[in-house]
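Here the complex is missing one protein chain, while the rest keep their positions.
Entry: chain A
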Amino acid sequence: MTEAVTRRAALLGAGATAGSLLLAGGGAQAQGKPSELRVGITTFLSGSASVFGVPAKQMAELLFEEINKAGGIGGVPVRPFFVDEAPGTDHLVGEFRRLVQNEGVQIVFASISSGSCLACTPLSDEMKKTTLLWDCGTQRIFEEAPHPYAFRTQGYGTPEVLAPLLYLLKHKPDFRTLAVINQDYAWGRDSWELWKAGMDAMKPGVRVVAEMFPRFGATDYSTEVTRLLAARPDVILSTSWGGDLVTLLRQSAERRLFERSTFVLPIAEASMQILGRTMQPGHIIGARGDHWNNHPSPKDPARLKRFVDLYRSKYNEYPIYPCHHMAQAISAMQAAYAKAIAAKGGGWPNDQELANAFRGLTFDSPTSSITLREDGQGLEDQIVGLSSFNQQYPFAVPKDMILFPAAMVSTPVGQKSVDWLKSLKPDFLNQVPAPIAG
């Protein structure tokens, strides 16, 4: 019996030692150029949000492969470490620590979900690790506290809601009633609060005939559609996305809701391919940015085409906006490293020097270029248009597009979005640019 104990103790001891030896490897960082640039990427790989997460991951893999073929970043090959966001926050913050402390990643791309971003951003402060918020939209991040190591390489909730609102006020200025049907979680609630603040400021007196927040991931909207048919609102707003939006629009199309009301769908882009011809023309659609496949005037048309073809040739689908947001984060990383390496005369930047390089950085996206403000927020232009069909695409794309410059529709640094939206005046509409040809 005593022998058994010692054997077990020995086994445990051996196991622990072997484990720690195996694990301790990644922590140390060389002072000079590392052998590889490790990038931690959190995205949804399972669950309903993986319709966004997986295409972004695929895009990241394609782009990393391209970068490595071209010799890496500053001569250092890049290697992604993907982490699944789906198991929840406590798992994710553990994974963030693992990426930084064990895998030794030098930069983290954090999160599709706003909840994940809110949890990861304070960690980036604590661990002093540069973190790019590559897809989440909550306006709370930079408005509630400064985060010296966090940067958002894309737009966020406020411009993504305000741009479609302005488009609606231009396109259909005489609407009187509105109904909202959003997913019942943070984004659905926040985006409605932003919309309502802006709408009441610029067009007071609109009657809200229904406020509905069906469960996230609901599969049946028949009651909601019935209520919308009965209420006959002039405008129906929905910031839903993914499978929820597809289901809602399919069921609305079957019951001809599209014929009675004008839909405003700020996140429609990612669902248009799946919906195909089910989507009806003449409704307001947004893309959380300017990255439409039929962007009429991209900064570098060849670059956009190459980007789209790269994804299409491998997956036989058009890239959706999370692919673009991923590409933006990668492009920002490349630009920041180039800037930091140049500033150090060819040396490899440390965490602080890397973070410094991001502040005020301007980098190219597949469609245009984006500048990071002093608070870390990226300025991404927004294009909103009316759904339409043409010969080139088997799904709806916008026409009569208006390009909203990011600086115009983003909350100024140091202000809270809801307060700023409440302070807008009806004459703000005069600043809206004319539609672009296309």
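By our rule, a contact is a pair of C-beta atoms (placed from the backbone, for glycine too) under 8 Å apart; a residue touches a chain by one contact, two chains touch by 3 or more; residues count from 1.
FYI, contacts and distances are computed from a predicted model.
Peer 1: One chain of this complex is missing from the view, so tell me which of "3-oxoacid CoA-transferase subunit B", "Amino acid/amide ABC transporter membrane protein 2, HAAT family", "Zinc transport system permease protein" or "Actinorhodin polyketide putative beta-ketoacyl synthase 2" is its UniProt name.
Peer 2: UniProt lists the chain left out of the view as "Amino acid/amide ABC transporter membrane protein 2, HAAT family".
Peer 1: Which of A:R98, A:K170 or A:K416 sits in contact with the chain that's absent?
Peer 2: Residue touching the chain left out of view: A:R98.
Peer 1: With the full complex in mind, choose from A:I67, A:A186 or A:A253 the residue touching the hidden chain.
Peer 2: Result: among the candidates, A:A186 touches the missing chain.
Peer 1: Determine which one of A:L37, A:L63, A:V76 or A:A119 touches the chain that has been left out.
Peer 2: Reading the full complex, the residue touching the unseen chain is A:A119.
Peer 1: Even though one chain is hidden, which residues of chain A still touch it in the full complex?
Peer 2: Interface with the chain not displayed, on the chain A side: 1, 4-5, 8-9, 12-13, 16, 19-20, 23-24, 27, 45-46, 82-84, 87-91, 93-95, 97-98, 100-103, 114-115, 118-119, 122, 126-127, 138, 140, 184-186, 189, 216.
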